[in-house]
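With one protein chain held back, the other chains of the complex are shown just where they sit.
And now, chain A:
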């Protein structure tokens, strides 16, 4: 998200530790009031209410600061705890932790919020959860030593069994009650990496594979509370429109419809089940006030963006050297305009949330990427103090950025529905796919204009890049990151290019459009990588150089980029001639600290079509805690990025979204999925995340392969058919 900071490891461990000891000590040993920390704070039986809980049957449940939305973070965090606790991995479970900034703040993202984004969950968790595991282990050992009257040093812990050479042994569950009464050690020693059994192991598997292969995994949509009603909301057909009036008579006649209420975001139909609510919404008549609505269509917006790009920019994101002067001196210049559409996230589980108020307590369920922020907004909406709001962060059916909106709309809708019926019963707001596709929060539409110059010797000497798009962060809780009119989420991946270009400038013009935007997996990197990596490829061709050698020549101070490029070249047999009809392209990009290179191979058929047949992917993400999950993220991200590159777009006609469901908002299907081969650079440096880094390079790698096939450059996304 363009605001990720890297803390030195020492600083990070100190911070995490202070948090841990304060809570462990405060919550239990000193008997201070409850900290609203755990998934169920009423069961305060264990030493680490905040981060892990050990049950009498020895099962260990980790409270994950980060929502599980498919990326595998529950399994990764459980492995961190198991490692230091010396648990058996089969004892481990994980659940989402509720909103609590102090306990679950995202250290990598600056530490001010609990959030799951920016591919930062592992780096934020690495010290925190290992320390939690080690501290729990130390207290179990102390408990054993006191119970058995032996020296602590003589006790071993292995695969969940605490043992003494005298033959005494116990499970975690047998000792946990005694363990919670032990003093919390002021410091614990973490394992030497050479002794790791789980961290970095190829054998680490997902904890949830079984539940998710049998239909037994519950998501928010599956939660049914007693007497709960399901709400379907009629949202305004134009962004910025508001309810003028509505007629609920026909809707109320639908069998199963219980009530129809107006809320800030539209009119909600509350039904005994989802079908009743859907039919009720169909029967509902709403008149909208479109005075303040956005009424421009895509063609007009595109023209306005192009006009903006032709005028002096609003702000300068970065400038070194003198790009204009160097451009004038260049032997060859290339100029190009790129167009990117709005994109929907379209997670498989349409958005939802449940609100239930009982007395002075409000319970909320949902797969939230920003729990503490949602909690704040919920408290305001319900007119309650923040600690009266209890969050249940559930398993999310995909998110990609969509489950963390600055205004917490889905939660506000649920609360307002429940409030409108006098808090009588719990209400679940469930969006349909049509709501999901048409209700906004898109990756911003962008136009990029770029001019680059080469010297006589084929060196890139000048680069001038102008980006036109909407700011995502302006007007949100992240406003402070917008500086001098530059929203880093619009320029990330361009302004911070790894290429050593002496005269370089990136400028921004901020379009003012009433279409709500949001961070979409890899955010600014998702379009900037396309521009950077296709233009570099064009320049390589203009210089008559091999695309990989050309890149390496510009990456003198970036050994990580060079390493992944060399690795991907070797694994893809880059130098080898391909069979007839087969072409390849390469791209390399750094996203939130992880560097990924990909070689895409396409097969061109007789009638102008092509398919992406194979992608070879190399990643440097620092220490690979769960290698197979990193592979899965690479595969999935490649498919996600490829679908957007080839198929997806949100367009508007007179302000109304043209797409409504997956028939019109097209995404990748199985037949379009290439074979993917992932190679992870073996490293011990701090983990830098894997959830997003494979998305940005796939578009340009495919586009570069297409250019190799046709000699033409594709600069309008999604890519058009060849003929």
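Everything below uses one rule, namely that a residue touches a chain if its C-beta (ideal position, glycine included) is under 8 Å from a C-beta of that chain, and two chains touch if they have at least 3 such contacts; residues count from 1.
One rule holds in what follows: contacts and distances are computed from a predicted model.
A.B. asks: Which name from "ABC transporter ATP-binding protein", "NADPH-dependent 2,4-dienoyl-CoA reductase, sulfur reductase", "DNA mismatch repair protein MutL" or "Isoquinoline 1-oxidoreductase" does UniProt give the chain that's left off?
C.D. replies: From the choices "ABC transporter ATP-binding protein", "NADPH-dependent 2,4-dienoyl-CoA reductase, sulfur reductase", "DNA mismatch repair protein MutL" or "Isoquinoline 1-oxidoreductase", the unshown chain carries the UniProt name "Isoquinoline 1-oxidoreductase".
A.B. asks: Hey, which of A:632, A:656 or A:719 is the one touching the hidden chain?
C.D. replies: A:632
A.B. asks: For the chain left off this view, which of A:112, A:171, A:217 or A:710 is in contact with it?
C.D. replies: From the options A:112, A:171, A:217 or A:710, the contact with the absent chain belongs to A:217.
A.B. asks: Decide which residue listed in A:197, A:296 or A:433 touches the omitted chain of the complex.
C.D. replies: Counting the whole complex, the residue in contact with the absent chain is A:433.
A.B. asks: Hey, which chain A residues sit against the chain that's not shown?
C.D. replies: 68-72, 205-206, 208-219, 221-222, 224, 230, 255-256, 273-275, 278-279, 346-350, 395-400, 432-433, 628-629, 632, 635-640, 642-643, 661-663, 667-671, 673, 675-676
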